[in-house]
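For this depiction, one protein chain was excluded, whereas all remaining protein chains were kept in their positions.
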Amino acid sequence: MIEVFGLFNYWVFAALLMTGLYTVIAKTNLVKKMIGLAMFQSAVFLLYITMDKVEGGTAPILRNDVPGQIYSNPLPQVLILTAIVVGIATLALGLSIVVRIHEAYGTIEEDEAAKMDRE
Amino acid sequence: MSGLTHLPILAVVVPLLTAPLVALLRDRTLAWIAAVAASLCTLAVAITLVGALESVEYLAYPLGSWPAPYGIELRVDAFSALLLLIVTGASSAGLLIARDSLVGEVGSERQHLYLTAWLLAVAGLAGIVVSGDAFNIFVFLEVSSLATYVLIAGGPRRPALTAVFNYLIMGTIGATFYLIGVGLIYMMTGTLNLADMEQRISGVTELKPILVAGGFITIGLALKAAIFPLHAWLPGAYTHAPHAATVFIAACSTKVALYVLLRFDFFIFQGNLPDHEAQFRVFALPLAVVAMLVASALAIFERRNLKRMLAYSSIAHVGYIVFGAALATQTGLTAGILHMFNHALAKGTLFLAAASIGLGGAAVTFERLAGAGRRMPITTAAFVVGGLGLIGIPGTAGFVGKWYLVVGAAELGPAGVLMVVPLLVSSVLAVLYVWRAIEVAYFGSPDSARSSAPAVRAEAPLPMLAVLIVAAAANLWFGFLPSMPLTLAERAAEVLLTEPDQHK
Amino acid sequence: MTTVFGIFLLTLLLVTAIGIVRAKDLFVAVMLSGIYSLQIAAVFFILDAADVALTEAAVGAGVAAVLMLGALALVTREERPATGPRRLALAVVALTALLVVYATFDQPRLGDPGAPVHQHVAPWYLAETARLIDVPNVVTAILASFRGYDTLGELFVIFTAGIGVMFVLAVPRDARNGEEPSIDSAGLRHHLIPRVVGRLLVPFIVLFGLYVQFHGDYGPGGGFQAGALIATGLILHALIEGERAALRVVHRNVLLGLIAGGALLYTGVGIAGMLLGGRFLDYSVLRADPVAGQHLGILLVELGVGMTVTGVLLTIFHAFAARASVR
Partner (left out) sequence: MSLVLDSASFVLFVIGGAFIFTGGLGVLRMPDLYTRMHPAGITDTTGTILVLAGCLLQADLGLVTVKLAAILVFLLLTAPTAAYALANAARLAGVVPLRAAPRREDAAR
């Protein structure tokens, strides 16, 4: 099972990454872009968390009662905790800017706002 | 000695600690004084670091006293020190004029928040350049990016909002690409410490993920650094940001991204990937050449907004820096790194002058520039000095960098001599756009000004003028006596080009 | 069995992602992205990352969804049929996809204990945490101490976001395009059932948040997750009682104090380490016994993170909500 699907996680990571990136580039709606950006970032979380898994391991919370317990790698988890925070911070700031754009232009479509800028 | 050991972290902690305090200060003046003090302290730290680095190759600082690959390590060498100098210098100059310049751009009831964001940007950029850990660089990259978005979003006109949204999207994509690259390298080496990574990467036999990581990191940072085809966010962001913030951002933010790019490409990949030099040259040189030519041409065709013209010129100058780096020789890298410093000086001066011209929150259009030579002679004179530096006239700092670029290219033999041509063409283009601005400033007379405003002296307030004069003087000073940045740049190039096994 | 379940979840994740892209109604897209977060949290959980799963569930499905809904209340809900640069997007995406898939072939397989990731630094953490820091949760040990500087950076990222949102939304609302706001500032006061149940739940949510905050050394959790939970509880309170009533309970100045106080607390602990003769963020010197010092340091910095996160998330919520209720 592992042999066949050992890379499946990575492929899903790639697919999610692409879906997010496509949304960010191809959509003109600013809220949709932010959602796409969040998806794009969370795909990377999947990449990191996939590499932390050890076959037969458990979450890295040390247990004295089970000698010889295998633990999964804690470091990628720490990194991703930080990355999740970065993601939500970017989302919050981006959405506040979208709100202001809507107030200033009356639209949240990128091309319409750009057209108004040119005029 | 104990004070000296803590120097690397002080560059980050001072602005980081002051930022929450500034947020709590409601008073505009008090907040400004605290911010300026913090920025100047950080500048002092940077200068002390440069002094301390004369005797040692690098200063390492293990955070929390944990040994290097397990804990996070700060590592300051000549390259980082030079960048730290640029960041803190630009920030101090921008903050010193911010009190006068922000009036009419950022309402006084939210200026303390603005200054908080400013300090966070300083801390983020400083954190990037002193860090010796790949993931830590990402964290501080995000601190600086988010803070920079806030700085740009403070612009008084609504295009600032769309500009900053574009920047936010592109910047986040860039940072996430970087994160993917770091993840792939971590996957294959099991470490995040840069020095450790350099050692361990040579043991990796399956190179595909490393190659791809190289691609992701290069593209991601190229987005942040506005290397030519990925520069779309830059003109809008520079044009619509508040004037004081433009001084700061234009002088250092792309350069810090370039710093990380060079650090990765030369420190990590150089010597570990087969034919890295040749590949880097093949990819980066054409981009650099196109950037120099196209962006300069775009600057010529920008006939409305002075800041936008200068922004295009910045893209061209990123091209110069990449050009130097892409030569991948000692002279080339020295030239590229030196040009970071010199371009920061010249662009800083120009944007400082633009801030004076646009005082009160007006857009710096060519119409507004018209007749500035009579109204504000000192400002315009400083603008001319900065412009000459941009062109690379002998006697200004800009000349030294370009001279080394030419020498570095010529060293490569006949093909290199051919590459001098775009350098010269781009400089001629620079003459054209700088001259046009100067012409408008001295000889232009705006329609509106003819009727209403007579040619009275109307210089900017004294603090702004003083900063501007110091900046212009620095352009000339480092033009005649370039030894300080030159030595640092040479040593930085040496560090970058040293093969991993020769470090220890 | 876990593998099958994982593959099922991942496939579902892909389907949800495509659903988000295709949804024309932004409200639907936001709801789907909340579901997406829950699914990816479940994936993290079966990959043994309990802390990350908890965070992703609290942040992605909770906070992010609330933020997006708050923003949606202020902008148009429908997406106009796209005219974006589809060809460019497809080209970029195809190129990146090739790059990523090319990389995968030399990657270690899922769960391979011989992968380089599990060789160098990670075993050291697992082996030495018990001796040096003596907390069972290795993730907390790395987060707060071994790589505490990263977490300081993370704290300042969220701090920057809070300051940024406050700054960006502090501008008086432009009346020109002012459509009628859609959030009722009186909250759900007139809806009996949600109000009664919500009031019942709020204290428990906050209590659970405090548990996660202070139990983070022993189980999954820590300052950030706790902050997100407490903030969610208080946001629920604000939704029930109305935004103004909520601000009377926790005033804006208190929030700003929380934000700045948390940041100062974390940095202060770091500097205390410096003043007591260690390096920045060296907790071992805080007490005579290094391990006790580590415990104290971790407790304090986690508290700092919790304070700032709670403050920032609430501030951001109020910034959006206040914008909707101003006329």
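Per-chain residue numbering starts at 1, and chain names A, B and C are given in the order in which the chains are listed.
Assume contacts are C-beta pairs under 8 Å (C-beta built on N, C-alpha and C of every residue); 3 or more make two chains touch, one makes a residue touch a chain.
Since we're looking at a predicted model, the values are computed, not measured.
Trainee: As a test of the contact rule: which chains in view would the missing one touch?
Mentor: Looking at the complete complex, the unshown chain comes into contact with C.
Trainee: Taking the entire complex into account, which one of C:22, C:191 or C:248 touches the absent chain?
Mentor: Missing-chain contact among the listed residues: C:191.
Trainee: Kindly state which of the options C:46, C:73 or C:201 is in contact with the chain not pictured.
Mentor: Residue touching the chain left out of view: C:201.
Trainee: In the complete complex, the non-displayed chain touches which residues of chain C?
Mentor: Missing-chain contacts on chain C: residues 191, 193-194, 197-198, 200-201, 204.
Simple rule for what comes next: only the chains that are shown with their structure count from here on.
Trainee: Provide the C-alpha centroid distance between chain B and chain C, rounded to the nearest whole angstrom.
Mentor: Once rounded, the distance between the two centres reads 31 Å.
Trainee: Please tell me the distance, in whole Å, between the geometric centres of chain A and chain C computed from their C-alpha atoms.
Mentor: For chain A versus chain C, the centre distance works out to 12 Å.
Trainee: From the C-alpha centre of chain A to that of chain B, how far is it in Å?
Mentor: Chain centroid spacing, chain A to chain B, equals 28 Å.
Trainee: What are the residue numbers in chain A that touch two or more other chains?
Mentor: In chain A, 17, 21, 51, 75-76, 79, 82, 86, 89-90, 93, 97-98, 100, 104-105, 110 touch at least two other chains.
Trainee: At least two partner chains per residue is the criterion; list those residues in chain C.
Mentor: 100, 104-105, 107-108, 115, 117-118, 121-122, 125, 147, 150, 153-154, 157, 160-161, 164, 168, 171
Trainee: Quick check on the complex: what are the chain B residues that touch chain A?
Mentor: Those residues of chain B that touch chain A are 135, 138-139, 142, 146, 149-150, 153, 158-159, 161-162, 164-165, 168-169, 172-173, 175-176, 179-180, 183, 186-187, 192.
Trainee: Spell out the part of chain A that touches chain B in their complex, as residue ranges.
Mentor: 17, 21, 24, 30, 33, 37, 40-41, 44, 47-48, 51, 75-76, 79, 82-83, 86, 89-90, 93-94, 97-98, 100-101, 104-105, 110, 113-114, 117
Trainee: Give the list of chain C residues in touch with chain A in this complex.
Mentor: 3-4, 6-7, 10-11, 13-14, 17-18, 20-21, 26, 29-30, 33, 36-37, 40, 43-44, 47-52, 55-56, 59-60, 63-64, 67-68, 70-72, 74-76, 79-80, 82-86, 88-90, 92-93, 96-97, 100-101, 104-105, 107-113, 115, 117-118, 121-122, 125-126, 129-130, 136-139, 142-143, 147, 150-151, 153-154, 157-158, 160-162, 164-165, 168-169, 171, 173-174, 176-178, 218-220, 222, 224, 309, 316, 319-320, 323
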